[in-house]
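Handing you a structure now.
As you look at this complex, bear in mind that one protein chain is not there, while each of the others sits in place.
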Amino acid sequence: MSSPKRIRVLVAKPGLDGHDRGAKVVARALRDAGMEVVYTGLRQTPEMIVEAAIQESVHVIGLSILSGAHNALLPRVTELLHKEGADDILVIAGGIIPEDDVPGLKKHGIAEVFGPGTRLSEIVDYIKAHVKL
Amino acid sequence: MSGNDDTEKALKQWEEGTVSKTLTKFPEREPKFETISGVPVKRLYTPLDSGCQDYQRSLGFPGEFPFTRGVQTTMYRGRFWTMRQYSGYGTARETNRRFRFLLEQGQTGLSVAFDLPTQVGYDSDHPMAQGEVGKVGVAINSIADMEVLFDSIPLDKVSTSMTINAPAAVLLAMYIAVAEKQGVQMDKLRGTIQNDILKEYVARGTYIYPPKSSMRLITDTFKFCSEKMPLWNTISISGYHIREAGSTAAQELAFTLANGIAYVEAAVKAGLDIDSFASRLSFFFGSHSDFFEEIAKFRAARRLWAKIMKERFKAKDDESCKMRFHTQTAGCTLTAQQPDNNVVRVTLQALQAVLGGTQSLHTNSRDEALSLPTEQSVQIALRTQQIIAHETGVGDTIDPIAGSYYVESLTDETERRAEEYIQKIDLMGGAIAAIEAGFMQREIQDSAYEYQKRVDARKRIVVGVNMFTEKEDREFDYLRVNPDLEKEQVVQLKRLREKRDHGLWKEAMRSLRVAAQGEVNLMPFIISAVKAFATVGEICGVLRQVWGEYKAPDIM
Partner (left out) sequence: MSATQLVEGVLSGNRRDLARLISLIEDEEPSVPEALGQLYRHTGRGHIVGITGPPGSGKSTLVTRMTTEYRTRNKTVGIVCVDPSSPFTGGALLGDRIRMQEHALDREVFVRSMGTRGHLGGLARATSDAVRAIDAFGKDIIIVETVGAGQSEVEVIDIAHTILVIDVPGAGDDIQAIKAGIMEIADIFVVNKSDMPGAERKVTEINAMLDTDPRERAWRPPVLMTNARDGEGIAGLVDTIDAHRKYLVDSGLLAEKGLQRSREELKTIMEHKLTTELMEKLKGLPEYERAIKKIADRSDDPYSVAERLITKFLADYGRRVAESERKR
């Protein structure tokens, strides 16, 4: 009788970055994998992202960023989530993020970073394996 | 047409005889072949296919209507295309250094990449600018930065392209003012502002104002330049970003020309005579990875635009019908894996652009998918163009691929597919209506997703990514933008605000606001404002208050 639980994901574009091809392709792939995907469009501040994540009660936040501002913006997101007591949300990122920056981001609570050339199924599998429902 | 009949018969014999015999022993690689945009590709093209039966009408001669074979009469026999590497990062000082390096290396034009805050009309100290200053382009706040950017570069000698859209009028005003300081009058200035807001809504994302006000600002620049800057390209109507966002070749062509039609309509509606501004419209396309399809696209683009100008807009001057365009190799085909392979991709794509008759060219660097290009990488990219120009001989005769049965047929097919889209957009009420309804965006997204799925399923091979991969990627040095530059830039900005003549600034801002509320041409007001050291953020801020901001439709 009970409907199967759906994984809910927020795909967000932090900062002024206008590269949305990857974000939209990933959003569609997650939908086609049976997830409910909230997309909020361009120019999102960390505050807006966290507020949307909370109101939508998502299990995953996927941040797509190709503008080089990741070190400034992504840790802000996890910091605000922590403040809201929402650390249980899985936060992952994708886009143009140099290898050297990945360890720092992981230290700040970004669970995984997916660069160019990532297969969509890899992202889907990762979420399914790591999401806390 | 007995010649055709003979060929038809012979072709049939070949298919049924030689071919089918071979196929039983050696089946072909694929059950069917198609271009990267999904146009079916036949085994063989013959005179039966090429649509250029009517040579004069469909091809003609270089420099003459319909310009299929080129817009200049002697093309590269006269002068090579302009080699123009898009660059900019950090502060004006650093970018100025990169510009001078490139000019020393034999580059023949400049192309400015601005940082994102500048492109969306925020100063370096705006809260939204945090972490973005100088990251992916140069930060320009005021005329002071602009002066440093072009320090020791004589503006009467170079042509400068500026990739700036919503704030295009502001940056043009700054360019004019800096040139004036150098003693160069604006009628001597050569260059381009991108100024193409419609594709920002569709594919690039640095929009500020809603369409109506944006279009007014654009027609203001058209009008201003048609009177005062005869050598300046007032717009670069861009398909590149549409293609990079994932479109097919036909969509790139169609949406670009549909946007072009909207600009021309707006200008005509604003009272401009078509032949007074049309020759200053320029275009910008991508050169993607399907070799022949791209060459065909460039040729189709020229022919289709010429027809549109003549038939739809009744242009009398042939100059108005010439589509001049810049080309950039396709960044989205370049991979983070095995980055040196990108040099080869770029070489082929650059060659396509040249065979397609481009007026200027940017070749991407091998580190495209890693970071902004290092100096070494950008040098190889520039050398690639120089090798094509000086060593291969491809520029020694005009439109050398013409007459290829395949390319001529593909030229026709691409044109046909684009025209179909343009018709659809006409029915929707034109490009602006189609964009507000999310039509172009949806089409592009569909294509992008389709493409990604094909790559994931290895139906489309990307060397180094889904075939011929290596376990470990080799170390590759990439460009890092110093994060401290942001602080430095903000300090400079503060100092400027304190130093400038406040009364002069205030008056300029007031007049600008009043002008924006009314209907006069804004260019003179913007020029006064930048001369009074008003910043990009302040000027765009006033216009934001008067006009509001664009809200993207939900096209998911």
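Letters are used for the chains, namely A and B, taken in the order the chains are written, and counting of residues starts over at 1 for each.
Assume a residue touches a chain if its C-beta (ideal position, glycine included) is under 8 Å from a C-beta of that chain, and two chains touch if they have at least 3 such contacts.
Bear in mind the structure is a predicted one, so any value in this text is a computation, not a measurement.
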Residues belonging to chain A that touch the chain removed from view: 1-6, 8, 27-28, 30-41, 44, 47-48, 51-52, 54-57, 84-86
Where the missing chain touches chain B, by residue: 210, 437-438, 551-556
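The rule is simple: only the chains that are shown with their structure count from here on.
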Gap in Å, rounded to a whole number, between the CA centres of chain B and chain A: 31
Touch list for chain B against partner chain A, complex: 116-117, 119-120, 122, 127-132, 135-136, 204-206, 244-246, 332, 335-337, 369-372, 445, 448-449, 452-453, 456, 462, 465-466, 478, 480-481, 483, 552, 554, 556
Residues of chain A touching chain B in the complex: 15-21, 24-25, 27-29, 39, 41-43, 45, 67-69, 71-73, 96, 98, 115-117, 119-121
